[in-house]
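Here it is, the structure in full.
Presenting subunit A:
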Amino acid sequence: MAHGTTTGVQDAAGPAGATDGPTSGGSGADLGLVGVTKAFGSYLAVDDLTLTVPAGTFFALLGPSGCGKTTTLRMVAGLEHPTSGSITIGGTDVTARRAHQRPVNTVFQSYALFPHLTVLENVAFGLRRRRVPDAVARARDGLALVELPHLADRRPAQLSGGQQQRVALARALVNSPAVLLLDEPLGALDLKLRRQMQVELKRIQTEVGLTFVHVTHDQEEAMTMADQVAVMNAGRIEQLGTPAELYELPRTVFVANFLGQSNLLPGRVREVRDGWVGVDVGGTRLVVPQDRAVSTHGDVLVGVRPEKIHLLPADEELSDDANVVGPGRVTDVSFAGVSTQYQVEVPGLGTLGVFAQNLAGGAQVALGAQVRLAWAPRFTFGLDGSTDASDGVVDLDRA
Partner candidate 1 sequence: MTRRPDLPADPVIRALVQQARRERSQRERRFGPGDSGAVSRRSVLQLGAGMAGLAAVLTACGTGGGATGTSSSAVQGRDVSATDKSVYWANWTLYLDYDEETQTYPTLETFQEQTGITVYYAEDIDDNDTYFGKVQGQLARGQDIGQDIITLTDWMTARLIRLGYTQEFDRANIPNADNLLDGLKNVDFDPGRKNSLTWQSGFAGIAWANDRVPAGMRSVSDLWNPEYRGRVEVLSEMRDTVGLIMLEQGVDLAGAWGDDEFYAALAVLEEQITNGQIRQVKGNSYKEDLISGDAVAVIGWSGDITQINFENDDRWSFALPDAGGTIWSDNLMVPVGATHKRNAEELMNYYYDPAVAAQVAAWVNYICPVKGAQEAMAEIDPELVENPLIFPDDATLAKAHVFRTLTPEEETRYNGDFLTAIGA
Partner candidate 2 sequence: MTIAAALGSEAAASGPAAAPPGTSRPGRRPRGGAYLLLAPGLVYLLLFFVLPVVALLATSLYVPVPGGDVGQFQPALEWQNYASALRAFWPQLVRSFAFALVATVAALLIGYPMAYVVAVRLRGRQLAQGLLLVLLVAPFFTSFILRTIAWKQILADDAFVVSALKWLQVLPADGRLTATAFAVVAGLTYNFLPFMALPIYASLGRLDPRLVEAGGDLYANGLTTFRRVTLPLSMPGVVSGTLLTFIPASGDYVNAVLLGNPTSTAMIGQVIDSRFFRVADYPTASALSVVLMLAILALVTAYVRRAGTEDLV
């Protein structure tokens, strides 16, 4: 999984030094949303959203389509107006301001480049509107930042999708906005180019030190790039945190399923003692650290990520402190190079997924083998048992 790749820039939160880019001194500002609600008729697109994005952060709004993330972004841009609530940028309330009065720029999903203007004039557009001196020179610097200075005189229609995307980025960046908004900017690019652009966007953000708010439905993209991710669902924020926090300790079924994969086992709390919660799962006792459990009584879901699970031969001895289920039968083995993915059917519990790194080269367990599944209790998490365990499972057609 790619979640570890962002750790190197975690400390970039805040207006850290990298402001000597071509846009000279871009410094982001805090973005605050308080109780923001947006209703379209009777439909609540955004429901009482409160959120703070610290200055200089790369912030991702992650969620499936229709979750309200784009509406939230548009309200920040001033393209929609909240039904209630307020929006502040750098401490200033901008709720009543129109789009052109906000220190915010957007990279649109469709890029929205002006077809009648050259690439250079597209980039200079915002600078000219604010009567910035040397607009053209700064626009050229902006093009240099995205490594397209040679295309300055072209029209957008003469550019490839990736080039257009970069021009759109430059057009927004040159204005050194307090907050830069990215609305699924990579959505139209092919997979390989998208990966490269993710890295590139992150580099630029670090370089110019602006506050980026990035809207995406691609959880991997969000985790790769963002310092902070807010997972949205049905107009609300399900959970907010660093990518690692969200992954290691999901607090809702939706997050557990939407970010990566989870094995969720329904059970009932039997005891709470010494910081541990004992849960009866189909007759097996599993323990969850109390501070990793959302609920400590009644029905709960016991969760564990697939890569945390070890497969053990059915007869192997175990230390008492591990969580163990099984035995079960291996029903599927898929080899994926760095790892192998197993499906194990445990009678009474259903099918669990397991990832095993191919440290010893190749799959270690054969199809049809009887195995038990074991993992360290400290990787276990407990969720509210009243939720449908499939909530947030990524629809492959849409992803």
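One rule holds in what follows: a residue touches a chain if its C-beta (ideal position, glycine included) is under 8 Å from a C-beta of that chain, and two chains touch if they have at least 3 such contacts; residues count from 1.
Per the selection procedure, all candidates are chains of the complex that A comes from, given by their letters.
Please read these numbers as outputs of a predicted model, since none were measured by experiment.
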Pick from 1 or 2, the complex member that touches subunit A: 2
Interfacial residue positions of subunit A with respect to candidate 2 in the complex: 77-79, 98-100, 104-106, 108, 110, 112-116, 125-126, 129-130, 146-148, 155, 160, 162-163, 166, 171-172, 175, 190, 192-193, 196-197, 199-200
